[in-house]
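Yeah, one chain of the complex is gone here, protein chain that is, but the others are all in their spots.
So that you can tell them apart, the chains are marked A and B in the order they are listed, and the count of residues begins at 1 in each.
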Amino acid sequence: MELIAEIVISLMLVIGGLFGLLGSWGLVKLDDTMRRLHAPTKATTLGVGGVLIASMIYFAVFLDRISLHELLITAFLLITAPITANFVAKAHMHRDVKERDLPKTGGEYGWAGYDEIGDSEQPIDTK
Amino acid sequence: MLGAILRRVFPHPQLTAFLVMIWLLLVNTITPGNLLLGVILGILIPGVTQPFWPDRPRVRRPLRAIEYILIVLWDICVANVAVARIILFKSNADTQSRWIVVPIELRSPEAITILAGTITMTPGTVTAMLSADAGHLLVHCLDTDDPDAVRDEIKDRYERRLKEIFE
Partner (left out) sequence: MITYALYFAVACFSIGLLLNLWRIRFAPGVVDRILALDTMVVNAIALLNVYGILTGTAVYFEVSLLIAMFGFVSTVAYCRFILRGNIIE
């Protein structure tokens, strides 16, 4: 039992470490800001996730402490990663991307960052 | 009468349950005292913040939502391997990054937010922007030969399921 736990923990740590490193390496290697956005948002989440699962198993098996704290951090990172990615993308487009470089929406209105519409026309009720 | 009182005390039952769970995870030990404190917080916080969200988000099929979460978690693992291979083995010149426009039929803000987050977390795609009338999503794809296939997969795999859950 302990041996299996040991193998699983080590595997999780190695996978987590490799993906964390890959996310940072992608940030250095890729050559365009939008492309660079892909590397950290994905790879780092699994990197941290692996480490947190490893620590959960470790505390449960070797120190007899059921610790579910880690789930909270994993969930928090999984929820916030898309939001930060979206914000960074928006900031990048606001600074460096012109609207004519983007594809057309195919609808009546343009993209939200470039096209202003009045509150009365707001299609989603935000109240 | 009873229903009205219940609605006053628990304006958002899901939020109350969620807060109790978060509190128990934070203190990391389940004792009756902690549970009681969690329930008090779970009643107080939705009550105080009630003016910020007057509507209840409606989840029609909770079981489908669990299925959706499992699918997304699996896709996140696949996405990591796919992006890792692109980063490691493809030169920058070979990578074909494209913008993709995804028309969406979802109307509730919660569903659109979840769809945008899902797209960001899954294989090689990042949501960049929503059109001003909330009818189209602008998605950046890291490496693809066939933008239409990516769009169809997003619509069929995620949007269809979200539509079943929320509408």
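FYI, a residue touches a chain if its C-beta (ideal position, glycine included) is under 8 Å from a C-beta of that chain, and two chains touch if they have at least 3 such contacts.
For clarity, every value in this text was computed on a predicted model and none was experimentally measured.
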Chain not shown, touching residues in subunit A: 6-7, 9-11, 13-14, 16-18, 20-21, 23-25, 27-28, 33, 36-37, 40, 44-45, 47-48, 51-52, 54-55, 58-59, 63, 65, 67, 69-70, 72-73, 76-77, 80, 83-84, 87-88, 90-92, 94-96
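Methods note: only the chains that are shown with their structure count from here on.
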Between subunit B and subunit A, distance of the C-alpha-averaged centres to the nearest whole Å: 12
Partner subunit A, residues of subunit B touching it in the complex: 22, 25-26, 28, 54-55, 76-77, 79-80, 83-84, 87-88, 92, 95, 97, 99-101, 103, 107, 109, 112, 116-118, 120-121, 124, 126-136, 138, 140, 142
Contact set on subunit A toward subunit B in their complex: 19, 22, 25-26, 29-32, 34-35, 37-39, 41-43, 45-46, 67-69, 71-72, 78-79, 81-83, 85-86, 89-90, 93, 102-113, 115-117, 123-124, 126-127
